[in-house]
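Complex shown without one protein chain; remaining protein chains in place.
Presenting chain A:
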Amino acid sequence: MDRIPILRMGQFLLVTIQVDLYDRLALDLEADLVKMVSKTGAKGILIDISAVSIVDSFMGRIIGNIGVMSKLLDAETVVVGMQPAVAITLVELGLPLKGVYTALNVERGMDLLKSKIQVIDDEEIDPDDDDSDDITE
């Protein structure tokens, strides 16, 4: 049984899709990724589709789903390396791939993920909760 490998790098998960995906493989990847995010507490997913020559509506939906599902688990998804012909086809097909961030290549995708997490971290540190925890006894 084929499987797309998921690599862990710090707080990110890396996926490079090197084969032509058929539906089962894509569905397995979706499930595996969501499980991995939950298990490892990863903050970001980077999916490299530079070797993918065809993204049809099913594949597009899976990518979108991964974005939404991982978001629910507090992780951001960046899709990198989309071929120009694939971008043209996706838009004409009517699938603008909302819900996921995209970057031109792996390097920029990584920077994007880091910046996303940075921003979120900063927001969390906001010292809003003033020490007004009244303890009633």
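In this text, contacts are C-beta pairs under 8 Å (C-beta built on N, C-alpha and C of every residue); 3 or more make two chains touch, one makes a residue touch a chain; residues count from 1.
The rule is simple: contacts and distances are computed from a predicted model.
Selecting from "Branched-chain amino acid ABC transporter permease", "Heme exporter protein B", "Serine/threonine-protein kinase RsbT" or "Cell wall polymerase", the unshown chain of this assembly corresponds to "Serine/threonine-protein kinase RsbT" (UniProt protein name).
Across the entire complex, the residue among A:M9, A:I54 or A:L104 in touch with the chain not shown is A:I54. Only one residue in the set A:A85, A:L104 or A:V119 touches the chain that does not appear here, and it is A:A85.
With the whole complex as reference, residues 20, 22-24, 53-58, 61, 83-86, 88-89, 92-95 of chain A touch the missing chain.
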